[in-house]
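Apart from one protein chain that is not included, each protein chain of the complex appears where it belongs.
A, B and C are the chain letters, set down in written order, and residue numbers restart from 1 in every chain.
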Amino acid sequence: MSDLFNEISIRISGENGDGIFSSGDTLAKICSRSGLEVHASRAYQSIIRGGHVSYSIRASNQEVRAPADYIELLVALRKDSFIVDAIPTMTKGGFILFDSKGSRIKDEPIPSDVELIDIPALELARKLSPLKILRNTVFVGAAIALYSLKLEYLEEIIHEAFDRKGEEVVNINIDAARAGYEWVLQNCKLIDHNVKLKDRTEKVFIGGNEALALGLLAGGLQSYSWYPMTPATPVGAFLAKYGPNAGCVVKQMEDEINVANFAVGAGFAGARSACATSGGGFALMTEAIGFASIIEAPVVFIEVARGGPSTGLPTKTEQGDLNQLLGASQGDFPRAIIAQTTIEDGFYLGQESLNIAEKYQIPVLIASDLYLGEHFETIPELDFEKIPIERGKLILEEIPVEEQPYLRYKLTEDGISPRAIPGVKGGEHDAGSDEHDEDGKLVSDRRAGFPEAIQVRIKQMNKRMGKMDLLLTELPPPQVESNADHPDILIVGWGSSYDVINEARADLLKVGIKSSQLHLKYILPFHAKEVKEILEDFESKQIPILMVEANYTGQMARHIRAETGFLLKHKYLRFDGEYILPREIGMEVKKLLNKE
Amino acid sequence: MSDLFNEISIRISGENGDGIFSSGDTLAKICSRSGLEVHASRAYQSIIRGGHVSYSIRASNQEVRAPADYIELLVALRKDSFIVDAIPTMTKGGFILFDSKGSRIKDEPIPSDVELIDIPALELARKLSPLKILRNTVFVGAAIALYSLKLEYLEEIIHEAFDRKGEEVVNINIDAARAGYEWVLQNCKLIDHNVKLKDRTEKVFIGGNEALALGLLAGGLQSYSWYPMTPATPVGAFLAKYGPNAGCVVKQMEDEINVANFAVGAGFAGARSACATSGGGFALMTEAIGFASIIEAPVVFIEVARGGPSTGLPTKTEQGDLNQLLGASQGDFPRAIIAQTTIEDGFYLGQESLNIAEKYQIPVLIASDLYLGEHFETIPELDFEKIPIERGKLILEEIPVEEQPYLRYKLTEDGISPRAIPGVKGGEHDAGSDEHDEDGKLVSDRRAGFPEAIQVRIKQMNKRMGKMDLLLTELPPPQVESNADHPDILIVGWGSSYDVINEARADLLKVGIKSSQLHLKYILPFHAKEVKEILEDFESKQIPILMVEANYTGQMARHIRAETGFLLKHKYLRFDGEYILPREIGMEVKKLLNKE
Amino acid sequence: MVTEITELQLTIKDWASIQPTWCPGCGDFAVLNAVKNSFVELQLQPHETVVVSGIGCSSNLPHFVAGYGLHTLHGRAIPVAEGVKLANPDLNVVVTGGDGDGLAIGIGGFLHGARRNMNLTYIVMDNAVYGLTVNQASPTSGLGRKTRSTPYGNIEPPFNPITLALAAGATFVARTSSGDKNHFAEILSEAIKHKGFAFIDDMSPCVTFNKVNTFDFFKERVYKLEETDHDPSNYQEAMLKSFEWGDKIPIGIIYQNKNVLTYEEQDPTITKFGSVVRRGAEKDIDALKNILKDFV
Partner (left out) sequence: MVTEITELQLTIKDWASIQPTWCPGCGDFAVLNAVKNSFVELQLQPHETVVVSGIGCSSNLPHFVAGYGLHTLHGRAIPVAEGVKLANPDLNVVVTGGDGDGLAIGIGGFLHGARRNMNLTYIVMDNAVYGLTVNQASPTSGLGRKTRSTPYGNIEPPFNPITLALAAGATFVARTSSGDKNHFAEILSEAIKHKGFAFIDDMSPCVTFNKVNTFDFFKERVYKLEETDHDPSNYQEAMLKSFEWGDKIPIGIIYQNKNVLTYEEQDPTITKFGSVVRRGAEKDIDALKNILKDFV
């Protein structure tokens, strides 16, 4: 539970185009540099100017891995800040920093027991320059003053942002920051919080998409193809910027179909290959996933889900695309589906997914979502050595004559065939999307129906599908985390909700409710036996089980039932596009326990 | 079980390009006109000339609704006929009609106890004309002679086919037919079968795809869009030919994405709209399915599955695309999935699906497959009055001012909003793929995240998804068919295997094994309660249950488990692309019963 | 269908809808303006008009104008519009979208639409950028342009939409500029009146992300073809004219062929029944039984 004055909880909000995100980002970085753990998230609409956007920061001396469930300080740049942010979310004892004159705010509804700080931000800014945007810097200066954060960090960030624009711009901004800062010192009582500010710290402050992209680069990514689509775009933007210096080709294509097929071509050619999109783009990619699988080309397909169906709620989150991932492409074929669970996890998963793709010569589908992909956190130090690059049975050297003929789809004991790539002498072969024999020759054209061809078909199907079983043995089985031997409840979640559930459990413990958590990351192949055992164990002990998902129908609950037969009776499902908060889960748990 | 000499079982085979299909079709029609029940199926490859194709006919005085499991008379036009057809499938006591000289057949492997009839077909044909294809007519003439079928029907069909080509062509063909016919009468002992040939009968002899297409027309289809893809192409070919005279626009598009989107546009505009494709094309259509659902446009999407994954086995059958249908498009949204079960069923389903689509304003997905779509049968007389055209809450007249403003996505009690289409005055509205309010205005652009917009989202999701529950109440619940009060086994199947399982059960009964059949047609929404009860009832009575599916993983078994929790332990899965035959099911049942 | 002027003149108010969500100054406002003006000029009836779009800033347009609006998927406006049009050829169908929508993901629909020549009007609001997804290179972005997807500069030569539309067989091809609303409305009216696939490439500045192709950029360069001796009925001349893009940029009707039949005029169903939607969904049992005669 977020905790008034023991943590910092700031939201800055206004119209799209007001520069809310960069101001928020600045504030978040100041918190991080002050030695705090930071969680930062955004709300916005599918519009470039106007609407109402916000940037929320939660900072603490402890780990914070979920959005705050209340606002302590609201920096309100627009009237709508009162309706959308203040009224529903301000806590008693909180502060609203606003500029009644500059933002023409009057008669707005105000939550009770909140202190209003009416700062003439625009006026202060106008004294320095006619640029309206400077107002934000005044606000940021004021905000950090209220929390006794160091002006020094703000100045530093101004330098980083504006040095390339020349001294004048830098100075004006620094003056604006100081103006806000001083104004607060002169006019306000500072916020009397219990957060310990430390000396400069250099924590990594990064988003879920960026961490995943970094992980891909750490996994030796050599090809990334994409087409912009919210909320997967940041993966592409990151790689477009950093890929070229890291040996990764980055190609924006004309649509997602061709993104996916480009990725298959690159994978076939021997590049560690990935692509990313969101729901609608993924729908277009599905045909290529089956293609990758039958030609046994390694490719990582990333799906960062947003509110569906169809174009749906492009700027809102949902875990609503699991069915689509499970049903992607026709026929039965091997593929892995793995859900990213945390920002930090993205870094390792990026590497792991490329290893799995290449070792098993299969497509690997990564499920993420807008919440996970787009929010930022300070993260623990990353271990760059942890996951070595593993390329499996990849042949890079000429195949000697005595080992000829080379059979690309050779039936081997483990179902994985040594893989030669173009450029390798002696490895020449045909890779085709039709059913084929060990040699890669089609059985669909001249031979389909011949007794011999029927056998080829059966063997190649068995070979390919066998990789799923093999892979399952390599994947870490799910573990139950508990804060008691005899917990009161088991909470089941998957993917992006790991941290949120975790925090909910910590909060519950504070009120004496002990809990366990089963969090699913490896979705296909699935540890059906282990999951069934775990669930039945809890059930047999009459410990209630709560499934938490951000979708309407409970898609993971359905998957679990399909794999284990286990019916998850209690589900907390949120499908309005907003983030699931620890407090809601806690309330649901309490409701469930009282009821039981 | 097919039954030597009590039924007719003919196969004619040769290379693609030999004219096998038209000869087979002629033979089949002769059987049908002779008052027999006929089942006809083909085998071929993804190639235009060469390979090895066959046409199999089973004809009987009783209903025949499955391919024969042996060949009684093989008309062997090529050497491969011996390897692909004769050796694996000929029965003892059968006949092979071939032309050793004309087809240069010698030293071919021959199954034991089979009578060889070496007819100089090419020589007989050459006497009449240098056209090699005439050889086939000689063979057909010979074959009907062997079965004592009437030459008259053959001559009739020759007229139907060639009259437009002029008298000479007709005469040459009739002469060829007679030559074969006479040759047999003079040189062979006729087949002594027990099938009663009747006087001319006018049974409809039609394929699964054609029956479905006819059903769509009977359902008032007004728009059909398509792109060729085996095995769905015949639906398009049928409608391209017959649609224009039946008031249905038929449009070949540039790809399946645009096929599907064209269909949505037509549905939105007020046309009864459908499209069809197979696995890979359907993958491309999925995005449009979610689109249709969120704008609440009625559209029927048909998926005639073939062997997957990917391009797979384009000319072979599989029930392997259920996962894809279930996972089509991102997010949660209402849609129906219905499997065509028999050829006859296609006629009614075509009508029913359009009614469901329009009444519930949802996409309806029809699952069929190559076996069902491409084989032909004589079918019982069709009831054209059975299913009236129902258009649901469609508004076609001007909306009076006092009923304004018209709300396209109005929250109604049953979740279905009256639907105005372009051209209706007062019904003007925006239909958008983004989340929207009752009025059709987006909530994704300016308002997403506003408390009011969050409510709109929740209500529209509830409204849309509620249609699934409502629809379920209208769909007929699954019924168990039994040939005993206390059966020995329950066989569960879905879609195209209805008749095959049915015949297997009849055969089993002959050897004293009593059985029940649960056949699933309505896949989504699903009668979970009823199916669970049925399965648990059998389980509680310790009656074994066998699931029969033509795919690798048992996709329907998974769906049943997801919906009911019930684990189908015994599965007969065939995934080599060949048709499932009643005999195999019988064998599997016997194996299971002995084991138990 | 261009409706005859009825007793009650329709005015711009009849086309009013909600406030656009575009950035202040966006070039797309001019399009909206022109759309409404020429709808009034041609006295189209809102209930007989469908504005279809894809996804993008520009594709939000249908919401900002009365009548029926159909806001489809990214890149799919044309095939959806074709479905609408063939279901009910009596409707006026106008398609709007962006350069990404129409020339990247939607290029197949666009060019096949041009080829098949249904009576549709298609306006691309060409801002040479992906606006709604916040600044990536589009198929019309200039060489060297730095965007979020091309931080090191765009290395793909831009498409020329006019040349492409001509190559694909569009029977009406024009370029307009959001900087000249009146000219735009005039061209648009011609496009709507044109019987067949009418394509308008509108230079519509994205004031937020595109600092190159601005209103000023175009103001300095455009000149009107009507004021030259350009002959829009000459295909070859039109093609050569389409290459002109630089210091001088021609706007106006580049090509128009008034002598070809539309798709609808040749479709075997429509020539027989007219609008199948107006006709209604029919179960003609005799006709169906007749079909079955082929299956005996």
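The rule is short, and it goes like this: a residue touches a chain if its C-beta (ideal position, glycine included) is under 8 Å from a C-beta of that chain, and two chains touch if they have at least 3 such contacts.
Quick caveat: nothing in here was measured; it's all calculated off a predicted structure.
> Which chains here touch the chain that is missing from view?
Every shown chain touched by the left-out chain: A, B, C.
> Can you tell me which of C:Leu10, C:Leu44, C:Ala77 or C:Leu111 touches the chain that was removed from the display?
C:Leu111
> Consider the whole complex, including the chain that is not shown, and state which of B:Asn209, B:Thr311 or B:Gln517 touches that chain.
Answer from the full complex: B:Thr311 touches the omitted chain.
> Give the residue, chosen from A:Phe82, A:Phe95, A:Trp183 or A:Phe291, that touches the chain omitted from the document.
Checking each option in A:Phe82, A:Phe95, A:Trp183 or A:Phe291, the one touching the absent chain turns out to be A:Phe291.
> Could you tell me which of A:Asp85, A:Asp175, A:Glu210 or A:Glu588 touches the chain that is not displayed?
Here the residue in touch with the unshown chain is A:Glu210.
> Tell me which of A:Gly180, A:Gly243 or A:Gly281 is the one touching the absent chain.
A:Gly243
> Residue by residue, what part of chain B touches the chain that was omitted?
Counting only chain B, the missing chain is touched by 17, 46-51, 226-230, 233, 236-237, 240-241, 244, 252, 254-256, 280, 310-311.
> Applying the definition given at the start, please give the residues of chain A touching the unseen chain.
Touch set of chain A with respect to the missing chain: 29, 32-33, 202-206, 210, 214, 217-223, 225, 242-251, 253-255, 257-259, 261-273, 287-288, 291, 295, 354, 382, 384-385, 388-389, 391, 421-434, 440-442, 445-446.
> Which positions on chain C touch the chain that was left off?
Here the touching residues of chain C are 104-105, 107-108, 111-112, 115-117, 139, 152, 155-160, 163-164, 166-169, 235-236, 239-240, 243, 263, 266-268.
Going forward, only the chains that are shown with their structure count from here on.
> Which residues of chain B are in contact with two or more other chains?
257, 287, 291, 295, 432-434, 442, 445-446
> If a residue has to touch 2 or more other chains to count, which residues of chain C qualify?
Residues 21, 55, 73.
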